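Take this structure, written in structure tokens, and hold onto it; I'll ask about it next.
Here the complex is missing one protein chain, while the rest keep their positions.
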Amino acid sequence: MIPTQQSDSVRLITPTMLVLFLVLATVPLWIARAGLYPYLGIEILIWSLYALAFNLVLGTAGLPSFGHGAYFGIGAYAFGLCQFNVVANLWICLAAAFAVAGLAGALVALFISHRRGIYYAFMTIAFGQIFWTLAIKSHKVTGGEDGLLKIARLPADLGFASFDLAGNVAFYYFVLIVFGLAVIALWRLVHSPYGRVIAAIKQSEIRAAHLGYNVWLYKASIFTLSAAVSGFAGGLFAMAQLAAFPDVMSLHQSGYVVMMTLVGGGLVSFWGPVVGVFLFLIARDVIGALTNAWMLYFGLLFIAVVLFRPEGVAGAVTAAWQNRSLHSMRQQGGSALRLLFGGERWR
Amino acid sequence: MFDLLPHILNGLTLGLLFALIALGFMLIVGLMEQINLAHGSLFALGAYFAMQLMGPRPPFPSDVAHAWLAMPLGWRYVATLILAPAAVGVVGIAIEFCMRRTYGKDPLYGLLLTFGAAMVIEEMIRLTWGTRDYVLQVPQGVSGGFLFGDLIWSTYRFYAAGIAVAIIGLVWLLIEKTSFGATVKAGAHDSEIVRALGINLTRLRLLVFVFGTMLAAIAGIIVAPIWGIRPHMGVDAVIPAFLVIVLGGVGSFWGAVVAGLLVGLAVGLSGAYASEWSLLSMYVLLVAVVTVRARGLWGKKSVLEA
Partner (left out) sequence: MTKREISRRGVLKGSLMASALAGTASYFGPWKENRVWAQGAAKPIKLGLTCDASGQYGNSGQDDLRGIQMAIDEANAKGGVLGRKVTWITADTETTPATGSRIAERFITREDCTILIGAVHSGVANAITQVAAKNGVIYLNTNSSAPSEAGENCSRIKFVWDGNGTNFSKASVKNAVDSIGKNWMLLTNDYVWGHTTSAATKAQVEGAGGKIMDNLLVPQNTRDFTAYLLKIQQAKPDVVATAIGGDDIKALREQVAQLKLDGKPAWINNQQDWPDVWGAPNSLFGVFGTTWYHKLALPGVAEFVKKWQATNKEGSIPVPGNVSYNGYMATRELLRAIERAGSTNNIKIIKELENLKVSATDRMQHFDAYMDPVTHQMQQTIYLARRNAKPSDNTDLYEIISWTEPKAAADTDAQAKCKLTPYEQVPTVDS
């Protein structure tokens, strides 16, 4: 299990969450002065949600999914197609994004949930490529490589009040609220009995099966859930960009979310993916302005993290602030760390 | 049916090229149980090195460069076929050194490391050579077209397929018929015994990895005139490579070759009917085969089954 303070794991809203939400709520006030812009904040929140959903599979369940961009992209297309062909209602279309991506995830989970490890990774790549190719080729439905354009930021109609989300700041707050609710839900999920079973499966499938749990069902369900939430984030992204493009579904960009999650420390910390997304997107904007080689530096950072600090930024920060050596963390910490440093012996 | 014949032939030649591309990847997976996702970038690097060597500004001191450029194109091409893979082999050594830390851990680590290496190499290619398309010059003798059965065919394609056959044959001989090959196979099968016999396992692994990367580079040089040279060409190689491996089954040499031919046929035949879907046909083939035979056509139990 991802190591968490005992008391935090039973809370609905942890102190860390509160601080984070408060800080994020103030962002539009100072972001321009920090040399950035509200749209970047929107991107960070959406990708954070996507990375958190992805980490359900990688960090919590220990399953490597290298083709997750497919579900992010499918959610975006589903949102757009719902808006054009079904009904232009914000809630229904976001639900459609969640459902359609979840369906795609369930389909793939059917084929792969009986395996893990490298084979699992291979097959997620293959399916990711299939979805990507379908998105690019079906240009009558998806607009092909030109993307599905003219997607609108539908107003948030709560019955008693309706909020126009066309402006970047208004949309940012909407995304923040949705992000907050999703984070609370994901936190509860990871620390619920269901989440504990998933963690047990990550440690040892044989042991979990011995205890009577239907391992296949748990693996399939977490993958489906992860795909659904990724699709939901994709629906938000479609609104942000006013379009759905197939690029996020490519192998390259599916790799980005793996890199972000790992560098941020997703293997050992719930917040790792958020840290990773923040680092990646800020680096893209700030360092990318100075040099075209920013991806090179991030790639080198990624290699260094894989080799020397697989617990990532969040892991290193947690260890430092808790004044513990990494060695003691490895003793106490979850199977993630045992996985990293123990290899075959711990399986 | 006759109409399909050219497309079948096209598919078979393409299939041999896929098999060649997958060769280096397959050796590393089969013999070292490591997934080398950097295979595609090394493939690209081989093509770029070759292009630089053949081109108007080879990386030699100026008098050597003059002598080099004065040589006829054919000789330069043959020399490039040896020099460029050697240079990529050096890069392979660097990667292998990094990979050593991940031996014994979850093989996922090797996967992630090589993925990172792939991105880094691709970015370095982009920085060094820019993003424009390059063309690899080939000797006059193998370029151009020839007439066969009322259609004009590309000479180079058949030459490339022929080279692929030759290289595949040579590698097979090396693995099956030499003592080096025997040692490598033993090392894959049971590393403890090999070490007990006094063979330096670390050096053996290094040699196998470097050999695999050099094969990737040679594939890059051979395929470059058909696919063009651009930074992203690695992805066009690594995806078919692991498709071929999963399809043919890990640990089976001929499985990879046959799988390569099947993938090539799938692409070639779909090119006849619906060219824009020919990429997708590869994946559909994979899903179809794997659903029926999870280990691939000739696979043995391997690192893939965790």
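Order of writing sets the chain letters: A and B. Residues in each chain are counted from 1.
Throughout what follows, contacts are C-beta pairs under 8 Å (C-beta built on N, C-alpha and C of every residue); 3 or more make two chains touch, one makes a residue touch a chain.
Please read all numbers here as calculations on a predicted model, not as lab measurements.
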Listed residues B:Ile152, B:Ala166 or B:Ala182, member touching the removed chain: B:Ile152
Touch criterion as defined above, residue of A:Gly35, A:Gly159, A:Pro193 or A:Gly212 at the omitted chain: A:Gly35
Interface residues of subunit B (partner: the chain not displayed): 3, 6-7, 10, 126, 131-133, 135, 143-145, 150-154, 157, 226-228, 230, 232, 268, 271-272, 275-276, 278-279
For subunit A, the residues touching the chain missing from this view: 5, 7-8, 15-16, 19-20, 23, 30, 32-39, 136-137, 139, 144-147, 149-150, 166, 168, 241-243, 245, 247-248, 278, 282, 285-286, 289-290, 292, 317-318, 321-323
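Simple rule for what comes next: only the chains that are shown with their structure count from here on.
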Centre-of-Cα separation between subunit B and subunit A, whole angstrom: 33
Of subunit A, residues touching subunit B in the complex: 64, 66, 111, 115-123, 125-127, 129-130, 133-134, 137, 251-252, 255, 258-259, 262, 292-293, 295-296, 299-300, 302-303, 306-307, 310, 339-344
Residues of subunit B that touch subunit A when the two form their complex: 35, 98, 101-102, 104-109, 111-113, 115-117, 119-120, 123-124, 126-127, 235, 239, 242-243, 246, 276-277, 279-280, 283-284, 286-287, 290-291, 303-306
